[in-house]
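What you see is the complex with one protein chain gone and the rest in place.
Right, chain A next:
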Amino acid sequence: MQKFFSNRKLVIAVICVIIAVGLVTLSVTTRKKSTTPIVQKVGNDAVALVDRVVAYPMNAISNTSRSLNSIINTYQENERLKGKVDQLEAVRSRDQALEQENKQLKQQVSLKKTMTDYKLVTATVISRAPSSWQNIVVINKGTLSGIKKNQSVIAGEGLIGRVIEASYSTSKVELISDSSDSANRFAIQVQDETGSSVNGIVTSFDRGTNEIVMGQVTSKAKIKRGSLVTTSGLGGVTPKGLYVGKVVDTKKNSSGLATEVYIKPAADMSSINVVSVAELN
């Protein structure tokens, strides 16, 4: 015991602890800034290159097994989807007409940019951080494709998280289900029965039931089960109108003063392969 903690080793140990604390503090402060330092960007991209080589055979195997699995379901799925395609065409043409109209109206009132003007950049997920309580994925697009820190990320149908670090050709995305204090703070809104919207922010993520919680809603408006929840665009960082999910339940909070709205996320947070990053114009 005495030998293990000799004077010299003790000094070295203390120095190491100080360096560790310093590095952690430094990383926490850099994450709060709006850009990622160049050194970190270069390192991220270099490591990602090696990672892609290692992951290639693994991905090939998983893709093969997935396509084999989907062959079995193809017929039924095809029948079901055929029905949906017709509906979708109608919605799309209406959508186009509305967009056109919206553009003209905006021009008339000389409104240049609003929170609904965003474009999507599609990216593939390369890797997932191996720590069980964090939910961070690495995607294969970065600042070269126009991705910036704090942009919102959607997968499949709904919102899944935001970019926390943008390198040149890769980025890190923190999912809403991450247990970090800041991961799930998104400004969202729910349509109530009368057609007006109830604004609020995501206050927590219920890991037990896999639901998003919108707490501290003081509005007296009745929120129906099944109402659609979208981002509200308030705050100026997240675009307006990204689909979040559907209301499954409303409860009074423990003090009985505010309402908590439970939302089933539209995106499957546990398995994500392709994502889109929403860039505000």
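Simple rule for what comes next: contacts are C-beta pairs under 8 Å (C-beta built on N, C-alpha and C of every residue); 3 or more make two chains touch, one makes a residue touch a chain; residues count from 1.
The criterion applied here is as follows: contacts and distances are computed from a predicted model.
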Identity of the absent chain, which is to be given by its UniProt protein name, from "Helix-turn-helix transcriptional regulator", "ABC transporter ATP-binding protein", "NADH-quinone oxidoreductase subunit H" or "Rod shape-determining protein MreD": "Rod shape-determining protein MreD"
From A:123, A:138 or A:212, the answer for touching the chain not displayed is A:138
Residues belonging to chain A that touch the chain removed from view: 4, 16-17, 19-24, 26-28, 31, 40, 43-44, 47-48, 50-51, 54-55, 58-59, 62, 125-138, 164-165, 172, 179-181, 207-210, 268-273
